[in-house]
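The complex appears here without one of its protein chains, the remainder shown in place.
== chain A ==
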Amino acid sequence: MNKEEVIEIVNNFLVEEFEVEQEVISPKAPMKDTLGLDSLDYVDLVVIIESNFGVKLGEADFVNVESFQDFYDMIENKIKAKA
């Protein structure tokens, strides 16, 4: 799975799950504020990522995630580490 595919899958479920317009998701935008995430919303991200990519995320994985780009990179690294 290449980077573009990861981004497309992630963006599609973010739009669906958090009911935001595709346009507001840009790589440098702050993910938490843009999506209006509260602490419990992370459970949705964890479950969706696991079901789509087969990788398990924990709290520590989100420590350095600020922008959407950080999020894509983190998932990509997780997928690579699993392969």
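Here is the rule we use: contacts are C-beta pairs under 8 Å (C-beta built on N, C-alpha and C of every residue); 3 or more make two chains touch, one makes a residue touch a chain; residues count from 1.
Operating definition for what follows: contacts and distances are computed from a predicted model.
Engineer: Among "Deoxyribose-phosphate aldolase", "3-ketoacyl-ACP reductase", "NADH-quinone oxidoreductase subunit M" or "Amino acid ABC transporter permease", go ahead and choose the protein name stored in UniProt for the chain not displayed.
Structural biologist: So the chain that does not appear here would be "3-ketoacyl-ACP reductase", according to UniProt.
Engineer: Where does chain A touch the missing chain, residue by residue?
Structural biologist: For chain A, the residues touching the absent chain are 38, 40, 43-44, 46-47.
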